[in-house]
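Heads up, one of the protein chains got dropped from this complex, but the rest are sitting where they should.
Then we have chain A:
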Amino acid sequence: MLAKRIIPCLDIKNGRVVKGVNFEGLRDAGDPVELAKRYNEQSADELVFLDITATNEKRKLIKELASRLARELFIPFTIGGGISKIEHIQDIVTAGADKVSINSAAVNTPELISQGAEQFGSQCIVVAIDVKKTGDSWHVFTHSGTRDTGLDAVEWAKEVARLGAGEIMLTSMDSDGVQDGYDLAINRLISEAVSIPIIASGGCGKLEHFVSAVKEGKADAVLAASVFHYGTYTVRQVKEYMAAEGIPVRL
């Protein structure tokens, strides 16, 4: 039986982890490769790196990071953040990333999804969708949640699946950072509307949240950042809890 995946997410700036994690025995808490290895030992199923670098060095640095990760990490990893051209995808994939995540650019230029899927395979293209509850439905937001595109989240999810996305990383802007649980309703709506896997993101604070994301939100994978970074839980603790709740996980 296919396992539900647990995916720690790391924010990267200038090739370094933004919120350095103080794991015991870690020599350099800001080194993405060291942290990745630590999560790997905890049996993380995949890793996501979101690059928030805003300088001209951005492309070069993230390429170097992908290449270092690919030499030392033998689980799948995704790189996202500011990917807006097919050349960006090419650079990152050639350097060794398994997947790229595309957010704002997917809305502005949807053909990036189809072109990316055609050239590198659907498995490589993760479309990140940021949503906020707007009246009775959810709208898609871009530019770190600052711009309401007016697009209906469920319709947009169907469209990106049709264009060839391999997965959807769904972040609820309402619950992100609040640690009060994932937005189960929109996760479920989208998970049931498309056939591709959904990664639930935003809002994790407790162990129960991972379970409800899968059981009620119908998520195929669950992404979290701060609970792992601050050492609230290890990936293994999360998985043991989920296994006890009857969810298939890789332990």
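Going forward, a residue touches a chain if its C-beta (ideal position, glycine included) is under 8 Å from a C-beta of that chain, and two chains touch if they have at least 3 such contacts; residues count from 1.
The working rule: contacts and distances are computed from a predicted model.
Entry comment: the absent subunit's protein name, as recorded by UniProt, is "Imidazole glycerol phosphate synthase subunit HisH", drawn from "ABC transporter substrate-binding protein", "Imidazole glycerol phosphate synthase subunit HisH", "Membrane protein" or "Dimethyl sulfoxide reductase anchor subunit".
Across A:Thr55, A:Thr94 or A:Asn108, the single residue that touches the chain missing here is A:Thr94.
Residues of chain A in touch with the missing chain: 1-5, 40, 45, 70-71, 74-76, 93-96, 98, 120-123, 166-167, 195-197, 220-221, 250.
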